[in-house]
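Shown here: the complex without one of its protein chains, the others still in place.
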Amino acid sequence: MIAQWVVHVLVLLLFPPLLLGVIGTTKAWFAGRKGPPLLQLYFDVWKLLHKEAVYSRTTTWIFRAGPIVSLASLLSAGLVLPLTSGSAPLSFGGDVIAFAYLLGLGRYFTMAAALDTGSSFEGMGASREAAFSALAEPALLVALAIVCVPASTVSFADAFAALPWSSWGAAHPEILIAVVVIFLVLLAENSRIPVDDPATHLELTMIHEVMVLDHSGPDFAFILYGSAVKIFLFSALLVHLIIPVSPDGGWLGILVVCAGGVAIAVAIGVVESGMARLRLVRVPQFLIGASVLGAIGIFVVLLRAGR
Amino acid sequence: MTTYADSLLVALLALDLYMVSTNRLGSCIRASALQGVLLSALPVLVSGIGPSSSFWDAMHLAAIVIGTLCVKGLLIPWVLFRAMRSRGETREFEPFVSLHLSQVINGVLCGGAFWIATGLSLPAANGHAMGLAVGLATLFIGLYMIINRHNSISQVLGFLVVESGVMVIAWALLRKPSFVIEVGALLDVLVAVMVLGVLATSLEATGSEGGVRKGDTSQ
Partner (left out) sequence: MTLWPFLLALGIHLTGGILALLLRRSNRVALATGTVACVVASVIGLVAAGHLLLVGGAAEMQASWHVPVGQLRVGVDALSAFFLLCIYLVSGLAAVYGAGYLGGHAHERTLAPVIFFFVLLVAGMTVVALARDGVLFLVAWEVMSLSGYFLVTFEHEREDVRRAGMVYLIASHIGVVFLFILFTIFARHGGDFSFAALASAGPLSSSLANACFLLALVGFGSKAGFWLLHTWLPEAHPAAPSHVSATMSGVMIKMGIYGLLRALTFLGTPPAWWGITLIVVGALSGVLGVLHALAQHDLKRLLAYHSVENIGIITLGIGLGLLGQSAANPTVAILGYSGAILHTLNHGLFKGLLFQGAGSVLFATGTKAIDSLGGLSRKMPVTALTFLVASVAICGLPPLNGFVSEWLIYVAAFHGGALSGATLVAALAVIPTLALIGGLAAACFVKAYGIIFLGEPRTKACEPAHDPPRSMRGPMLVGAVLCLAIGLWPQAALQIVARPAQVLVGTTAGADAMLGLLLPITRVALVLVGLAAVLTLLRWGLLRRREVAVGSTWGCGYEAPTARMQYTAASFAEPILDPFEATLHRPVHENPVRGYFPEEAHYERHPKDVVGDRVLVPAARRLIAALARIQIIQHGRVQLYLVYILVTVIVLLVWQLSGGA
């Protein structure tokens, strides 16, 4: 047990920055250029941790607290979600909701820190982030409900254990819907194209990137690292829905989660390279569409259960 | 229905949702074409006609599949693209009900259709409630599309969706090629005539083009 949790924590801490590297490499391959090395984010975080910090006169302790609360909530969420095995160190009945709301806590403080700078750019980012996350929350919870309701549970561990592996793709389209919806939410929450462009700081694409414009030094390291952890959490969730991860963990569990995470990162890179960013007024439609798709999934679940 | 049919039906519903959410005529036509392709695969999964059935049955089935594929998957979209280009418009004006609300209405119609499908206990639909539900949902969504859109090409697409819904219901209830389904094919012919009429005379539903209206996107 303890060994299982240690492995879980190690994977949670060490693996995520690799995913951003994979996404970057995929996009570079599509664009026909060489791109940064796979381990770039590790180097960036290391470099930033050794830098000094500059704080704005306008900011208060909220600005200094923002990256810390955000990273702490992401890591706590990582301890609630099963990663390398069938359960997590902090699993309990109802952890699905704790997961979603821990992410919400991080978002709140990021937005507050953005408003703390007194700059209209960060305010713009915070406002858009508030709008889109309010619409992405229902989509995420409905998708999780698709998985949890047939298993009569509110815990990730039990829900994953109850997934029908033998007849997955063919007979259970609702799991496919849940996967698609969670993937769409992943794109929205992690500021990927088509919702946001992570590569630029232009006004047109300002959502996540601009909220953290003023952070520097170790704060910025926490933020970059946190964004990697967030992608890893969503990817791990998707992996658990697609492939059965061995309940006891061990080497197979680590392999599945890491390989699955890399595969999803490649998929993200493909999506990002293949599409243009949506106009901002279309993003709410994208998210409402995801929620409605999730609702359709629930209807399918209910139909099968005989309502 | 066999297991893969369920996934296919869900894909049809997802495409309906996509068609309701988009403003662009080109995307809508392509989604409709994809629906046609999926619909042509449905009879193979549902009717249970395999290597062990008679020659004529298999031929009949093959004819329907190939016919649907060609007409709905290739011919009608091609004609619609031509109509779109000849009139030079690529986007729908903002529909009567905003796109956000349309998506929510789509969800509600789906829910209503699923509820009705479980409520109506049609004997032939035993164990095939999914097909009936999806077919009804598609039917309602198609009707909604016709009501909601100004542009006549979108309305033709809506009619195509209605007709797909009818086909799905027919296959759910009957499960083998029969007269009813061939009547459905005649509906396709009707659609083709409508589209040709659109091309030839640029007939429009009342109150569409002609004047700038809200949502006219000029980028």
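Read from first to last, the chains carry the letters A and B; within each, the first residue is number 1.
Rule of thumb we're sticking to: contacts are C-beta pairs under 8 Å (C-beta built on N, C-alpha and C of every residue); 3 or more make two chains touch, one makes a residue touch a chain.
Because the structure is predicted, anything quoted here is derived from the model rather than measured.
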Fill in the blank from the handout: Only one of A:Ala134, A:Ala162, A:Ala199 or A:Met275 touches the unshown chain, namely A:Ala134
Handout entry: Residue touching the undisplayed chain, where the options are A:Leu19, A:Leu41, A:Leu83 or A:Val154
Key = A:Val154
Handout entry: Touch with the omitted chain, as defined above, among A:Val45, A:Ala145, A:Leu187 or A:Val271
Key = A:Ala145
Completion exercise
Residues on subunit B facing the left-out chain by the touch rule are 98, 100-101, 111
Handout entry: Residues of subunit A in contact with the chain not shown
Key = 49-60, 62, 68-69, 71-73, 75-76, 79-80, 90, 92-98, 100-102, 104-105, 107-108, 111-112, 114-121, 123-124, 126-128, 130-131, 133-138, 140-142, 145, 148-150, 152-154, 201, 213-214, 217-219, 222, 280-281, 284-285, 288, 291, 294-295, 298, 302, 307
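Throughout what follows, only the chains that are shown with their structure count from here on.
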Problem - Whole-Å gap separating subunit A and subunit B, where each centre is the average of the chain's CA atoms - result: 35
Exercise for the section: Under the touch definition given earlier, write down the residues of subunit B that touch subunit A in their complex. Expected result: 3-4, 6-7, 9-11, 13-14, 17-18, 21, 99-100, 103-104, 106-107, 110-111, 114-115, 117-118, 129-130, 133
Exercise for the section: Mind listing the subunit A positions that touch subunit B in their complex? Expected result: 167, 169-171, 173-174, 176-177, 180, 284-285, 288-289, 291-293, 295-296, 299-300, 302-304, 306-307
